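Every protein chain except one is present and positioned as in the full complex.
First chain written, first letter: the chains are A, B and C, and each begins at residue 1.
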Amino acid sequence: MRLGVLTGGGDCPGLNAAIRAIAHRAWMFGDQLYGFREGWAGLLGDGNASLLGQEEIAGILHLGGTILGSSRTNPARSESEMRQVEENLRRRDIDGLVTIGGDDTLSVSARLSARGFAVVGVPKTIDNDVPHTDYCIGFDTATDIVGEALDRLHTTAESHRRVMVVEVMGRDAGWLAMVGGVGGGADLIIIPEERSTLDGVVHHVQHRMESRQFSIVVVAEGAQVEGIESTTSSSVDQFGHALLATRGIGTRLAEAIESRLGVEARVTVLGHVQRGGSPSMFDRVLATRMGATAVDYLHEGRVGVMTAIQGLEIVPVAFADVTGHNRTVDRRFFRLVEQFNTVEESAASHSHHT
Amino acid sequence: MRLGVLTGGGDCPGLNAAIRAIAHRAWMFGDQLYGFREGWAGLLGDGNASLLGQEEIAGILHLGGTILGSSRTNPARSESEMRQVEENLRRRDIDGLVTIGGDDTLSVSARLSARGFAVVGVPKTIDNDVPHTDYCIGFDTATDIVGEALDRLHTTAESHRRVMVVEVMGRDAGWLAMVGGVGGGADLIIIPEERSTLDGVVHHVQHRMESRQFSIVVVAEGAQVEGIESTTSSSVDQFGHALLATRGIGTRLAEAIESRLGVEARVTVLGHVQRGGSPSMFDRVLATRMGATAVDYLHEGRVGVMTAIQGLEIVPVAFADVTGHNRTVDRRFFRLVEQFNTVEESAASHSHHT
Amino acid sequence: MRLGVLTGGGDCPGLNAAIRAIAHRAWMFGDQLYGFREGWAGLLGDGNASLLGQEEIAGILHLGGTILGSSRTNPARSESEMRQVEENLRRRDIDGLVTIGGDDTLSVSARLSARGFAVVGVPKTIDNDVPHTDYCIGFDTATDIVGEALDRLHTTAESHRRVMVVEVMGRDAGWLAMVGGVGGGADLIIIPEERSTLDGVVHHVQHRMESRQFSIVVVAEGAQVEGIESTTSSSVDQFGHALLATRGIGTRLAEAIESRLGVEARVTVLGHVQRGGSPSMFDRVLATRMGATAVDYLHEGRVGVMTAIQGLEIVPVAFADVTGHNRTVDRRFFRLVEQFNTVEESAASHSHHT
Partner (left out) sequence: MRLGVLTGGGDCPGLNAAIRAIAHRAWMFGDQLYGFREGWAGLLGDGNASLLGQEEIAGILHLGGTILGSSRTNPARSESEMRQVEENLRRRDIDGLVTIGGDDTLSVSARLSARGFAVVGVPKTIDNDVPHTDYCIGFDTATDIVGEALDRLHTTAESHRRVMVVEVMGRDAGWLAMVGGVGGGADLIIIPEERSTLDGVVHHVQHRMESRQFSIVVVAEGAQVEGIESTTSSSVDQFGHALLATRGIGTRLAEAIESRLGVEARVTVLGHVQRGGSPSMFDRVLATRMGATAVDYLHEGRVGVMTAIQGLEIVPVAFADVTGHNRTVDRRFFRLVEQFNTVEESAASHSHHT
């Protein structure tokens, strides 16, 4: 067979591990593998692709980013672009395509699949919000980065008796905030899925400062906190993001806490470091298994599906079941943490009695 | 309630995260929590325990090892010792016990449970061989350590065109070798679950050296390779382990490869570094969820069970279903890698044609 | 002797390693050691100190922060506070004091020394700007953190063809930007010591984008770039820092680059993660040697000095020689890098010819 592969959307650790596995598996079958450059952009116009060989694939397992490049180009918005995609695949006699990406990439893949082309998707996103898969490529590494940053901030917070507010990625889903925050020992985690109020946050931080003298608050960038005004259009720059990124919910929350409680509060906006660096072993193995299985699916004719991990198994999930909605954080998981935090103060007072 | 907690068997990263979660959850319920020292040894003789307070629990989330100490003491071998355990629990009015451990600890827990005491187990082992749970505490961190060691050996192997044999932990199960090996880019992985022959290994290494000029072989300490004699009793010292550890399968395999192929082969025995250090975020979150849930189970009367993770859920599994047998590596997972390796050479030769 | 120790100013990795070494060395001499809490604040009012024992010191070598706490309290600004400091030292019969800190702490130490009290200083600051010592405690670890962040941003910058602006700590000196930036492969480094213009920066980034398609710019928070207005007072909040921190030179520079070149530019403000976490071995050994030597100096009567490292030797430097001025980055070191960067483009064009 002649296969193709592309990586779409924001980059994250583990993309190269997936590409490598796809290549090795394809070669095992005697297939040829074309790499399309810069996501879907590599399938527009005259196309931008090249045959992949051992040279490109050697030594990339541990590297972050993607050797194929990526972009947020989304051809599904235009019929003419979808036709260019098909045309480019046909011109190179591509029998099957593996697309590695998140929401957007999977949506385009579903559209392409509906038009009769053989596509298998591989989910990656540090937001971990793709339905029906326990994990997406890149998420585990991102939680390590968030957790390590919290470890570092702990020592400063404790030495200086401060409130540290840490803003992490996550527009619609709080997975990264939740798992990174629990792992890094945050005492309050604010996510888009759950209602939060400034009064509630201030109340928590005040108790925490009384019992432990420092506080680590993690907030997902997409979370809303009642009592803190949303970023108005006037503070958005001409590109629509720079000011948002640097005057986001984290900054405004830290200012509000400082103003209400009169304690020192500092904000750290983790930003793009969350999607960089060498993948964790978990992500490398996940990417390797998903990549190899995607090629198997193409050979078995199981197309129009995404590789998913459920427990220890890689299974196929139909595109129809994964596109169009995000998977949010499970309420029970969240509530566990909520009670956890509430308890710290009573624990402290309790321990005085013992 | 008055609860107790102990950690048994070999230490690993994440034990302190579990202890911390158990304490916070217990305090949330208004419980008192006793920590028994040095595993089951803390329940023998007059017992060795103390009430845990905020002081002991603060700041331990990220620390390896266990603040309670551990030991391989196994009272299940003697009726009189089991009675001492019960006596010590009764004397302190303990209503429920959380035991954090592997095989052995869970077996004792099952025995104690069968005698009518309320016990909930929490699985930990870098071998990851406890049935019915996708992951045990400590495993994910150990795979990171193995994978990072392989990353480091890659650069030396490639610069000097060598064969590197890496011996990792795993007497009966090859999980750590498999996941650490795939993550670290080993080109051959030898585990106890699958038959290996020296001829097969030599054949693989020879092909690999021809195509890529270096080779990374991972072998689990408990793997058998036909054609390499087992360690005879004469090379075991008076303590029964020192010589075994340092003249294990890895060393003998490296010597055999060197002797058969006349290439430079080096062995690295990772040893105890595999069970040390700060836990990964995955392990911290797993330990936190399992620890908190174990306390919930005691309050709900769901006893005689182990907390297990299946997919994203924590669920109870009866002791009867987990003791007495190990979970081995899934054959399909292994076969995926086997084909992977076999393919590298053909890939290399293939890429010359493209 | 009865000795005292305190940590002043911002915390950083290695403080605990120094405290541990001071304690062990003091105990070797048979001394008693008092720990004053929260920097100089522990010597004001009634004082806040306790005798240190093995319990407090065990297991802290690898921990960030300071077990003694710290503050920016500076008694040198008031004669009455200096008298309180002396009074508190006298009341506890302290024969000699080791002060671990930067600029401010060393200045107070010099004042106290001038009044006849036996003080030895130990330099720590991630700014590395204390004169006459090659390195200050905490600097090496901070360069690792900066460099690792750049490593992570590289993969994203390269995959998405972006300009990444990274703002690092350093109000008056560019050591951290320079060493972290060179280590992390920045192609442009902007420091307070050298004149920069927006035109120059834009020119560099444009060339770099043409030759390599991505650019990593490191800027010290205290750097001035001509053509970019300084933060005006109106954008400073009531606490005088929050807005400054989040609308600092990095953010404004990224916006200017984006606006002038029409390329995607992103800013990352590393913030407090730069001063947290476990110290590097270099910092642990430096802190251990400086701490132990400070105690030796007190016993030898070499007081009114700071421990300094010059080459591989720890030597005493009089307070008079280190207070009142910062050590800036050596021009030659900077120029080396400047040429380095300028060259990348010609290198790229050159390599096309070869």
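For the reader, a short list of remarks on this structure follows.
Here, a contact is a pair of C-beta atoms (placed from the backbone, for glycine too) under 8 Å apart; a residue touches a chain by one contact, two chains touch by 3 or more.
Note that this is a predicted model, so its numbers are computed, not measured.
The hidden chain, counted over the whole complex, makes contact with B, C. The missing chain, though absent from the display, is touched by one residue of B:50, B:78 or B:259; that residue is B:259. When the full complex is taken into account, the listed residue touching the unshown chain is C:280, out of C:71, C:196, C:280 or C:323. Contact with the chain that does not appear here is found for just one residue of C:159, C:251, C:288 or C:326, C:288.
Residue B:152 is the one among B:83, B:115 or B:152 that touches the chain not shown. When the omitted chain is restored, the residue from B:160, B:195 or B:331 that touches it is B:160. For chain C, the residues in touch with the chain missing from this view are 21, 23-25, 27-28, 30, 32, 51, 53-55, 57-59, 61-62, 134, 140, 143-144, 146-147, 151, 154, 158, 179-180, 182-185, 212, 278, 280-282, 284-285, 288-289, 292, 310-312, 330, 333, 336, 339-340, 342-344, 346-348, 350-352, 354. Residues of chain B that touch the chain left out of view are 10-11, 13, 63-66, 69-71, 145, 148-149, 151-156, 158-161, 164, 237-239, 242, 245-247, 251, 254-255, 258-259, 265-269, 271-273, 275-277.
One rule holds in what follows: only the chains that are shown with their structure count from here on.
Shared contact partners of chain A and chain B, listed by label: none present. Taking the mean Cα position of each chain as its centre, C sits at the greatest distance from chain B.
Once the centre of each chain is set as its mean CA position, chain A and chain B turn out to be 29 Å apart.
Note on chain placement: the centre of chain A and the centre of chain C lie 33 Å apart, centres being C-alpha means.
As a whole-number value, the distance joining the C-alpha centres of chain B and chain C reads 40 Å. Shared interface positions of chain A, i.e. residues touching 2 or more other chains, are given as 151, 154, 158.
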